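Just one protein chain is left out here, and the rest sit where they should.
Labels run A, B and C following the written order; every chain starts at residue 1.
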Amino acid sequence: MNIHYFAWMREQIGKSVETETPPAHIDNIDDLLDWLADLSPAHAEALTDRTVIGVAVNKEFVEPGAKLETGDEIALFPPMTGG
Amino acid sequence: MNIHYFAWMREQIGKSVETETPPAHIDNIDDLLDWLADLSPAHAEALTDRTVIGVAVNKEFVEPGAKLETGDEIALFPPMTGG
Amino acid sequence: MIRVQAEDFDLGAEMDALTGSRKDIGAVVNFIGKVRDLDDGALSAMTLEHYPGMTEKMLADIEAQANTRWELQETLIIHRYGRLEPGEQIVLVITASAHRQSAFEACAFLMDWLKTKAPFWKLEESDKGRSWVEAKQADNDAADRWQEPGS
Partner (left out) sequence: MIRVQAEDFDLGAEMDALTGSRKDIGAVVNFIGKVRDLDDGALSAMTLEHYPGMTEKMLADIEAQANTRWELQETLIIHRYGRLEPGEQIVLVITASAHRQSAFEACAFLMDWLKTKAPFWKLEESDKGRSWVEAKQADNDAADRWQEPGS
């Protein structure tokens, strides 16, 4: 599962994408974020305030409870500031 | 007193500007329009529906009851369609 | 800045002149009005008549009013007169501001005003003959929404 990070999340975690294989019981976004937060202190810090984190699965926005499938492309990012 | 006409008023009256000297008791726009309507059948026709006629005195919009001064520049026109 | 002219204008050049060297402008809104041929090929031309002297005065007034109501860094109004063909540009309004909301509102305000209060009259020549464009109630309603309380 490829996980993309953007903006300050990318900077805090220190990479723009990582490939992880969470255990099979991690089947939704909420659980995935909990699991990612345990990977390193940097992950924990980047994931501290979940209320500001946006999530996309396969390049579509999803809500925190959304289900995951094997091979999904995940993206985590702070609030967008385009335009 | 110079009186300018625009758009279909100009076409109906047949000139874009005319110089007239109304009698001294004609001291407001309403009276001026009545007096102009008597000048010719074309004037009468152009001035039939007063509700659609806009008036400017010295290049400022005025209401029908507005007072006139000697030497004022008058303009009469249908509703504007700029932009 | 206002200009009343027979000549066409160049949007890119006007934008460059107005905002090109500025570093403090965040949002620029432009409106361009064009001669529209609603019924393919029916309209041959539109001739804009105006009241020289009054037009410039009124345009300068409304531009000043927009600058009072919104915080704008630059404004430009160009309105053409004379004979124009379908597809030609009639009017350009540019509003530049630090914030997009002000730029959008001021531009819409200026256009609503131009439609109803600027001394221009449009004559259309089409395959059905020549006719003066009539004022639209919708344009009056659009202009009325900017009326300030008590005015």
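Note that in this section contacts are C-beta pairs under 8 Å (C-beta built on N, C-alpha and C of every residue); 3 or more make two chains touch, one makes a residue touch a chain.
All of these numbers come straight from a predicted model, not from anything done at the bench.
Asks: Among the chains included here, which ones are touched by the excluded chain in the whole complex?
Replies: Touch partners of the hidden chain, whole complex considered, are A, C.
Asks: Using the document's definition of touch, tell me which of C:1, C:108 or C:133 contacts the absent chain.
Replies: Of the candidates C:1, C:108 or C:133, C:108 is in touch with the missing chain.
Asks: Quick one: say which of C:37, C:56 or C:125 touches the chain that got left out.
Replies: C:37
Asks: Where does chain C touch the missing chain, residue by residue?
Replies: With respect to the unshown chain, the touching residues of chain C are 10-13, 15, 19-38, 40, 86-87, 98, 100-101, 103-104, 107-108, 111, 142.
Asks: For chain A, which residues touch the unseen chain?
Replies: These residues of chain A touch the chain that is not shown: 4, 6-8, 10, 56, 59-61, 75, 77-83.
Assume only the chains that are shown with their structure count from here on.
Asks: When the C-alpha atoms of chain B and chain C are each averaged to a single point, how far apart are the two points in Å?
Replies: Taking the average C-alpha coordinate of chain B and of chain C, the gap between them is 26 Å.
Asks: What is the distance, in whole Å, between the centres of chain A and chain B, each centre taken as the mean of its C-alpha atoms?
Replies: Each chain's C-alpha centroid was found; their separation is 73 Å.
Asks: If you look at chain C, which of its residues touch at least two other chains?
Replies: none
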